[in-house]
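Notes follow the structure.
Apart from one protein chain that is not included, each protein chain of the complex appears where it belongs.
As written, the chain order gives the labels A and B, with residue 1 at the start of each chain.
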Amino acid sequence: MFKKKDVTLIIAVLILAGLIAAFLRIYSGETGETVRIMIDGNEYGSYPLGEDSVIEIGNAFGYNRIVIENGEVFMQEADCPDQYCVEHKAISKTNETIVCLPHKLVVELHVQNREDDFDSIAQ
Amino acid sequence: MKERWKRVLSVGVLMIVGITIGLFLRDDNKSVTKNLFAMDTYMELTAYGRNSEEAVEAAVQEIQRLDALLSTGSEMSEVTIVNREKKGSLSEDYAYLLKRSMELWKLTDGAFDITVYPLMQAWGFADKKYRVPSVTEIESLLTYVDTSKISYDETTNEVVIPEQAQIDFGGIAKGYTSSMVAQIMKKYHIQSAMFNLGGNVQTVGTKADGSLWRIAIKSPYDNVPYLGVISIAEKAVITSGGYERYFEEDGIRYHHIINPKTGMPVQNGLVSVTIICEDGTMADGLSTSLFVMGKETAISFWKAHSEMFDMILCDEECKLYVTEGIKECFSTELEYEIISKY
Partner (left out) sequence: MAKKVAYSAILVALAMIFSYVEVLIPFHFGIPGIKLGLANLVVVIALYLLKPSQAFSISVVRIVLVAFLFGSMPSMIYSLAGGVLSFTVMLLLKKSKGFSMMGISIAGGVSHNVGQLLVAAIVVENMSVFYYMPVLLVAGLITGMLIGIVAKKVCRHLRVAID
């Protein structure tokens, strides 16, 4: 059923898949973690945790400034009445969230291709 | 010629059937996650397997239905109507919550009390207009706080409450909602699901791969990432702590868990109470009331009812007290003490 070249082809594909998987595994530590911002249940945007940046959001719900710095995310400023999101400590682990309830805004950490530390947080 | 075509056709049909079955089986691995804002909090629902789409959709509708029924913020909710009319003929959900609340009131010797709402309003936790009420105001409001004054007739399903009393199921509503959502998952034959209703975690079955769910317990301390991680299946994990809602005035922090006996925010050395049990409604009610009780009373309460639940207490020294039923499935880097029944 198989010819010699067929077998070579199969082995080549498997080796290639393995190499790519290994390569991704090594480099995913830097690129895999993303900061996802959801507004009213819909995704607003995703940003790499590894790159420092400032995300400003102004919409009908209000104003929020989210800062990504040294592998951590925190809410620097918000014009919501309760300010719980600003007081929330910086997050850096998968499945951690900062919620700004009055603005229906959620900042969550999301990691692809990596075993999570935990599935959810009771608080 | 004809015979051959038949053979080709049958091979083709067989393949299509086989592939379809294969694809359907693969569908078991799919997962659906939905986020929503309801009950004044942020919720996340995830279900795995076939029907997960429909199940999560039904769950969202159930949450919205209960929110409309139980919200103190809406003029039209059953809770608001009963608080206004001081009497009413109850819906199934309201009646169930009332019965459970009265049971819990008895069980916890008054530490769980749904009639504490007038005090919540006085402190501003109902409408976020925070203030510190005067001692006389607190004392006069405390006279209305008494679950035993609610008269409920189970046969006619009628309730009558005293003129000044107000009922709020806030200490139990999210737990009840998570139990109801878990039932919906069962109805849709979902083997694996997890929901986080504003920090109240409820799990259905195990994770899709058969392993246990790992739930981290939030730390109130900035320098401690988590109190620990608990591995569970088919259980609710509900934490209450003073760090959830609070305000500061003149340098003093006032949080939202009001002791129904003193009318003041609880100050007893505990910073958080986590309850682990199958019944989300009870877990929610107990997490608040054990926080009110304080460490010693909470521990003796557990010793008397250890078959009902397990718990993790955290005190101001960042020390944990873990009941023996979960010592195998709880991991922490903090100092802890195992509480055993005898």
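Brief remarks on what is shown
Note that a contact is a pair of C-beta atoms (placed from the backbone, for glycine too) under 8 Å apart; a residue touches a chain by one contact, two chains touch by 3 or more.
Owing to the predicted nature of the structure, the values given are computational and were not obtained by experimental measurement.
In the complete complex, the residue from A:G18, A:G45 or A:G58 that touches the missing chain is A:G18.
In the full complex, subunit A makes contact with the omitted chain through residues 1-6, 9-10, 13-14, 16-18, 20-21, 24, 28, 31, 112-113.
Please note the rule applied: only the chains that are shown with their structure count from here on.
Centre to centre, using the average C-alpha position, subunit A and subunit B are separated by 27 Å.
Those residues of subunit B whose C-beta lies close enough to touch subunit A in the complex are 34-37, 40-42, 44, 128, 194, 196, 199-201, 207, 213-218, 222, 225-226, 229, 237-239, 241, 244-245, 274. Partner subunit B is touched in their complex by these residues of subunit A: 38, 40-41, 81-82, 84, 89, 93, 95, 97, 99, 101, 104, 106, 116-123.
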